[in-house]
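Complex shown without one protein chain; remaining protein chains in place.
The letters A, B and C name the chains in turn, as written, and every chain counts its residues from 1.
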C-alpha cells in the first residue's frame, strides 16, 4: 500500500477561465491515476493545495506529521518544484524509517504537453523499489534528498 | 546510460486519417521523452514497429541480439502488450547480466487519456533501480518476468 | 433552436483498449459542445453510430425522415466523410425547406490534433447563417451539396 500526500504545486494548477489565473480548485491526482490505469494500491490524501513558494514551516511540519502517522512504509508527496528540495531536507532531518518520494511537474497536468503523468509514473515506481530514505523523482531521474537542486533558469533538477 | 529499444506496440500506433487505420508511421518515443523533460541519458533505437500479435520468433531473436550487443546494463524495450510476457520469457532464458524492462501502453500516446507517458516514467525509473533481470512495468507495478500475465478481458497486467 | 442529428463517422470513433479497434461506444457531441462553451440552443439526437461506408439507403431514408419531422429550420448532421456527399444528395432530392449542414471529421475527437471541434464550430455557425438548402462544412469551407467531392487521396473536400 502506497500513501500519496497531495500538497499542490504546478502539477495540480488549473486555469480559471473567469479570472485568467492558474488556481487550485481541486487535485487532479485521482484522474491521473485513472488515466495511468494504475492498479497499485494507492491511498490519496489532500493535505493542502499550495504553490510551493507560499509553503511555510508550519506546512512542512504538517507534511512531516502526515508522514509520521502514516502506517505505510511507502509515501509519495506531490509538491511544487520551487521548494521541493527544502521540504525534502526537512523530512530527512526527522529521520523516518520510510521511503518518501517527492514529485511535482514543470507544466500542469491540465496543460497540453505536461510532464506530470510521466513524473507520477517515476514516483510510483521509485517508492516501491527504494529502501527507506527521502528522494526526489524529476526529469526521469531519482535523486537523494541531499544531492539535488533545481536549476531554475534551465527548469530542471540536477544532481 | 539507458538503452531504449523500440519495437512498436499500441504505444506507438497513430491514426492514419487517409485510410482510418491505426498504423506505425514512426515512433513517438523521442517526443515523449521531450514532453517528459527527461534528462536521463537515453539512447533510442527503433528495431521494428510491429503489433505484438504479429511478432515472430525471429523478431524476438532480433530483440535478444540487440540486448546482447548493447554495452549498457540498463535496457528498456517498448513492446505491444499482447505478447509482452512471451518476449520477456524469451529474453530471460538467454540469461543476460543486464536489467531489462519491458513496457507498453493500452492506449496509444497519440490518443487522449493515454497511459503511455505514465508507463514510460515507470520503466525509466525501474531500469535505474532494479538489479539484473527481466521485468515488466505496467499499471504502476513492477513485475518479475515469470510472475505476470495480461488479463485481456480486464486489460490489466496481474501478478 | 438547432437540431443536431448524430449518425457517427470518424468524428465519434473511440479507441477500445481491450480489442485495439476504433468503435462507437457513444457519441462525444455533448462533451464537444461543453468544451466549446456553446450557448446556442442545440437539441441532439443520436440516430445511429455508423461508419459512413456501412451506411445503407435505409439509413439515409431514416436521416431524411428525422429531418422531415424536425420542427426546427436549422439542422446539423454529423456524418462519416466517405459518403457524406451521397447523403447530402439524398437529402437535397427530397427538397426540404430547411437549412441542413453535414459535418464530420478526418481525425476522431478523442485523438490528439483532431479537426472535429473546429469543424463543429463551422457547422454550428453555417446552419445559423445560410438560407434553406443542403450544405457540407469541411476544411473551413462551406460547400453546396452539388458542388463538392471528397478527394480521398488528399483527405480534403474540394469544390
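As a convention for this text, a residue touches a chain if its C-beta (ideal position, glycine included) is under 8 Å from a C-beta of that chain, and two chains touch if they have at least 3 such contacts.
In this text the structure is predicted, and so the values were computed from the model without any measurement.
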Left-out chain, listing which of the shown chains it touches: A, C
Touching the absent chain when the full complex is considered, from A:4, A:33, A:63 or A:106: A:106
In chain A, positions touching the absent partner: 10, 15, 17-18, 20, 22, 51, 106-108, 110-113, 152-153, 155
Missing-chain contacts mapped onto chain C: 32-33, 35-40, 42, 106, 113-115, 117-122, 124-126, 128-130, 137, 139-142, 155-158
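Throughout what follows, only the chains that are shown with their structure count from here on.
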Interface ranked first by C-beta contact pairs: A-B
Chain closest to the middle, measuring from C-alpha centroids that were averaged per chain: B
Most distant chain from chain B, judged by the mean position of its C-alpha atoms: C
Chain A-chain B separation of Cα centroids, rounded to whole Å: 26
Rounded Å distance between chain B and chain C, as computed from the means of their C-alpha atoms: 38
For chain A paired with chain C, centre-to-centre distance based on mean C-alpha positions, whole Å: 44
In chain C, residues with contacts to at least two other chains: none
